[in-house]
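What follows is a single structure, written as structure tokens, with notes after it.
Apart from one protein chain that is not included, each protein chain of the complex appears where it belongs.
Naming follows writing order (A, B, C and D), and every chain is counted from residue 1.
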């Protein structure tokens, strides 16, 4: 028969995992152009694992992190994931980093019944809720929140969107913002796009946006693009309205005159200034101690991801099976550095969104938007 | 002037030259004849350092050529008109000729030397601005020859200079070789056209499958029965 | 016998210009079946260019030519070849990494009738034809004494055999007119003799017409029935070897008068041809072995 | 000036700015390709190396009270060293034993090596390069032209002219041309082929360092993969202009810069939104393809039509 060749058969993963150590797998993008995000997540994972072990592990067992690189490539990601899934000791997987690889993992997670939590894959198109979950909010949600903030807090009327078509994240958030903005009665005066989300030159599009009379520019790009390219170029073509971005702005790289970043807002998962959340300050201190640099949002999400897994394992208790861990993640209530949330049925958390504003180049807390 | 002793050269597993010894004295025309694949070209290539030797020695003017870099050998006053012409196809005829003077310290006489070459090959004067790659085969041969002369060589190695030339041109080329000798330039000449080569050379060597099988005064070889049969088609 | 109504090749007023340079102009020639014609001329006269025109490598800027009455202007090389003109090259162009036999088989390509499906499914026709062609190729190679080397890589052949293989390959296209571009260049007299024998065999066995470019006068004068001489792209003379050898224009532009220090390879034959015609005149002008040529 | 015109002129300058960076990089490609017929895929990565050197040395140089752009000196030194080492350690042995395809794969491997090496040393994250020029921008009414744009263009043109003169008239330049055509014959002219190739690599790498200065002035950050797309675009520029031709590299670079910037600005309007600015990369390639099909040797390339 052909069944042995079937790549899509379910596997019974209800075996109780009995190792001396608890193995958590991770699949991140550590080489290629998205490596920076994977590295940041991995730093977050590692910090959490170290902290847990220092505090005596989970249920007395030490935690080991088995990390895999997916090079940002779907095939590599499936191979890496399959390797982890084949190891009966692996309890859960943290990752993958980007939506493109996560989309490829989604069916595999369900099929191998291995719970997988992606810290930052935000694309709406990824099917979550089976064995795949995420720590971050979704693109559509973020775009919508941003539109709400623009309309209600900044009170602008004319907005413009600029996004990169090469990247599901950039285009996903961008489209979501545009749609929500229209629904909220804002006028989208310009909708521009770039060939990819890591172009360096945007002045042509920005000039058109400026000419269209936009009061606010929504530019969902990563920190490495928005900081050195988009915002300075927007200012240099004479745009002096607000600039808004998504969580990708976290860790924005500033260049030149800091004042050009005034009027920049972004939605994110946590704020370093958040005095109310004691975890945040501890996280930042420990991260600095370990890595000698400030954490960005991806490290924070990675850090929370491991703690979510820890919480689920503790909940599963003695009956430590992959299925039990999955059930513990679904519907879990969690308090982490990126906020407190409930994991909804569809596998994405319903979270508070924090809006930060750059003042003299420093991200400062502006407001917290509660989920509807 | 130029002395080769027990030279062995191979290309990987193929032994092309199997222990030849020969010498060329100052002001002589020495001719090297032999069938296709005998190793004539290989010998010349080894002299100018284009191909490494396996063993043996080559001395020139007191220098050990096997220990000298190819480009240094040229500055010792050696010129090589290679088989297959090897002109610089995307340079003009004149630029090609100027390249010939590359190794000269004193570049002031180039104009005069160009005139000399154009005297020898009036055709090249007509074509001085044409890209050498579009020249006819024979015209390219003239460029290769002229280019070698531009460097004021003391010794000149020629690999089948008459190949592809019209009968008139062949005669002219041989005239030039004689004239060069008369000016005191030493010539080592490889030729398929054995009859003409022997008729102008002072001495000659016959090369067969990597070995020298005969040597002597050119006029003697010209009348040697064996040579006549094998190389003169008579 | 060769009084055919239609010539194999008819070229009329062919010409081509390269950026202002008239490489060939007003080239007119007819070749009848089984004829062997020589095309000679100084270096750069335009001989190879004529070949390139006749094989569709260059498109003539003026004039027309016909093969067996079929108008050939503007045809692609492979179309010209299939119509019946094959050639060799001045610089040998073999398929270096293929074997000797494969070089010939490639030129047989048109005679194969199996197609992609036949190749992929290895139909009986495939086997039959591959076998047939193998036999035919071996027969052809035998003429050139190359059959023993059938499975040698072409690049590893000595120069002289590469030349012969190139001719064999040209023959394999099944042409009516064969163009040979300096086949004897780089050969010593013994090898040239062998080549001469091959050319005669080809003409006798295949009955094709041959147009030969060659600077080796001993060869040209012996095998060609007629010779056409080019200089600066124009025809300066045409006729029998004897007429050509005695044409003053040809002598001064191509053959060379005797004011040289050395004598040429083909001189014996040329001289004998000249001698046959006008012994006196030849002796009268160049009686002595002058040594005044060094100044040239 | 109307707004439309201002938009057009500033797009023009924008295109020229990025175009002259492409041109600088393309010059390096063209030099190396010209001499050893190798698409040096690692060339873009030389720029990355230059950018990291700038990032590391500018603070020290500024602390010494010197202008930041002097950091180009250490950048040149390091890039030249890297370029020559890559040539000697990898390309030369492969060139001697392999074929053009092997050489190409080696170049790709060197590119991977440099990128992953940089990642191992500096991490995958982007790093900010300090500001290099503090040039005032020129204002013509509402039209602002950034000072560094003009400077980049000027430097590009100067280097092109300099290189062209160098190759045409100096001894070393002639040696380069000879080596690029026929190494054997070049040797017979008394040219040291290996040192000529090394010199070419050194010049190419030095140009990459200058390019990284201009690039970082406009786009101030360094990352391990920054050279990949830049290198590809610059290579396309070199081919478009006619690879091997120095003015060609300049023309190709500027043309690609202009096409990019003008398509981003106008293609949406021109095609009524069917083709958007997101297609700009595709359009650049489409233009390259059309040019090559019409003129197979590129805009300024010499036709090397093989004589049969």
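The rule is short, and it goes like this: contacts are C-beta pairs under 8 Å (C-beta built on N, C-alpha and C of every residue); 3 or more make two chains touch, one makes a residue touch a chain.
By definition in this document, contacts and distances are computed from a predicted model.
Set against the options "Multicomponent Na+:H+ antiporter subunit C", "Alkylation response protein AidB-like acyl-CoA dehydrogenase", "Dolichyl-phosphate beta-glucosyltransferase" or "Branched-chain amino acid ABC transporter permease", the UniProt name belonging to the omitted chain is "Branched-chain amino acid ABC transporter permease".
Here the missing chain is touched by one residue of D:85, D:138 or D:282, and it is D:282.
From the set A:43, A:112, A:142 or A:260, the residue in touch with the chain omitted from the display is A:112, counting the whole complex.
The missing chain, though absent from the display, is touched by one residue of D:18, D:47 or D:110; that residue is D:110.
Check A:126, A:180 or A:337 against the missing chain and you find that the one touching it is A:126. Only one of B:17, B:87 or B:142 touches the chain withheld from this view, namely B:87. For chain D, the residues in touch with the chain missing from this view are 33, 37, 39, 90, 93-94, 97-106, 108-110, 112-113, 116-117, 119-120, 182, 184, 228, 232, 235-236, 239, 243, 276, 278-279, 281-282, 285-286, 288-289, 292-293, 296, 306-308. Residues 55, 57, 76-78, 81-82, 86-87, 89, 91, 93-99, 102-103, 105-107, 109-110, 112, 114, 116, 118-122, 126-127, 130, 134, 151-153, 155-156, 169-170, 172-173 of chain C touch the missing chain (whole complex, contact as defined above).
One chain of the complex is left out; on chain A, the residues touching it are 2, 4-8, 11, 30-31, 67-69, 71, 74-76, 78-80, 82-83, 85-86, 99-100, 103-104, 106-108, 111-112, 123, 125-127, 164-168, 170-172, 175, 195.
Just so we're on the same page, only the chains that are shown with their structure count from here on.
Looking at A-D and B-D, the interface holding more C-beta pairs in contact is that of A-D. Closest to the middle of the protein, by Cα centroid, lies chain D. If you average the Cα atoms of chain A and of chain D, the two centres end up 35 Å apart.
Chain centres here are Cα means. That of chain A falls 73 Å from that of chain B.
Multi-chain contact residues, meaning those touching two or more other chains, do not occur anywhere in chain D.
For chain B, residues that reach two or more other chains under the stated contact definition are 134.
Contacts from chain B toward chain D in the complex involve residues 48-50, 69-72, 74-75, 79-80, 82, 86-91, 98-100, 102-103, 131, 133-134, 147, 151. Of all residues in chain D, only 171, 174-175, 177-178, 181-182, 184-185, 187-193, 302, 304-305, 307 touch chain B in the complex they form.
Of all residues in chain A, those touching chain D in their complex are 30-33, 35-36, 38-40, 164-166, 192-196, 198, 200-201, 203-205, 207-208, 211, 223-224, 227-229, 236-238, 253-256.
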